[in-house]
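The complex appears here minus one protein chain, its other protein chains still in place.
Here is chain A:
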Amino acid sequence: MTTTVTTHRPRPAAQPDSLRAKRLPRYAAPAIALAALLVAAAVVYGTGIGGAVLVVVVGALLYLVGLFAAANAVEGRRSARNRTWSALIHSAFVLAVLPLASVVWTLLSNGVDRLDGNFFLTSMNNIGARDPEGGAYHAIVGTLEQVGIATLITVPLGVLCAIYVVEYGRGRFAFAIRFFVDVMTGIPSIVAGLFVLAFWVLIVSPWFNDGRPSFSGFAAALALSVLMLPTVVRSTEEMLRLVPAPLREGAYALGVPKWKTILRVVLPTALPGIVTGVMLAIARAAGETAPVLLVAGGGAAINFNAFENNQSSLALFVYQQAGDASRYAPARAWTAALTLVALVLVLTIAAKLLARRNRLGR
């Protein structure tokens, strides 16, 4: 039966039905799935080696085998492979959606417990293990200040670097910069934190802090800007390359110097794309825990001064509350995590929507 199907012998056109390869009926796939589940349930519960989850897993495997066998018998080997792979690809999708949906669900259901005014208006100062109150005001202040300072450092530096690479750079030097910007993308956040710890906290800051290392929000901002820089450079670079050459040439033809052309013509044209890249970088930086843990010191009190004394951040707050022994700490950790995710997602979505409206879009 298989052979007649797979080898298409030329036949007279008078019999259109025989030209069409035989196919499994529509009900075959669900029927095989049902049978596989039933067999799996019988085997698993019969031998008593597991529960419902194992039934589904064994059932899925049996379904794949059964589907392959049935399709192989009716439609031929190539089609059987096609069906099996497409079932595998679909199941990969289901497999990945489950944990990710679980993350979102627990975040929402656990996070709303403490989602009240008190959480956003108080700090953890003088909050003992038995106090159910306490909030993340100090952490939110820390996150905003650190990310703000990091943005102020990174944006001019990153945009200028991208301008050099795109507009001026030639030869080995520019290539080296591009390559190392790419490499810098992969620097682990903890290494950036250690770098700022070694460079700023332990070596530079003792000079103006009576010889003692000073942990501060500014140090965290430095570490975050090391992490943000490659993202900003890369996105700016891509946007600058998308600016049409006739715009530049028009400016040159009018006698505008190159630097003025870049500042007045090229940058404004690329601006929406650059802003998108910056916002994505900010979103990534706001969620970083490790560097802040190493160089900002953390702290329970509100500290508006990023240049002196310890500061906390939202991500660090989540980490600290998760490790806290108080029975009220987990609720605080989940609410802070929800706040952090909301902040990051709002930034990311805004950036993506901005990118969609961008006229230079790819």
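The rule is simple: contacts are C-beta pairs under 8 Å (C-beta built on N, C-alpha and C of every residue); 3 or more make two chains touch, one makes a residue touch a chain; residues count from 1.
One rule holds in what follows: contacts and distances are computed from a predicted model.
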Can you work out the missing subunit's protein name as recorded in UniProt? Choose among "FeS cluster assembly protein SufB", "DoxX family membrane protein", "Phosphate transport system permease protein" or "Ferredoxin". "Phosphate transport system permease protein"
Per the whole complex, from A:Arg78, A:Arg241 or A:Arg264 the residue touching the absent chain is A:Arg78
Which of these touches the unseen chain: A:Ala42, A:Val183 or A:Leu271? A:Val183
Which of these touches the unseen chain: A:Ala174, A:Leu242 or A:Ala300? A:Ala174
For review purposes, identify every residue of chain A that touches the missing chain, sorted by number. 49-50, 53-54, 78-79, 81-82, 85-86, 88-93, 95-96, 99-100, 102-103, 106-107, 110, 156-158, 160-161, 163-165, 167-170, 173-174, 176-177, 179-192, 194-195, 197-199, 202-203, 226, 229-230, 233, 249, 252-253, 255, 257-260, 262-263, 280, 283-284, 286-290, 293-294, 315, 318-319, 322-323, 330, 333-334, 337, 340-341, 344-345, 348-349, 352
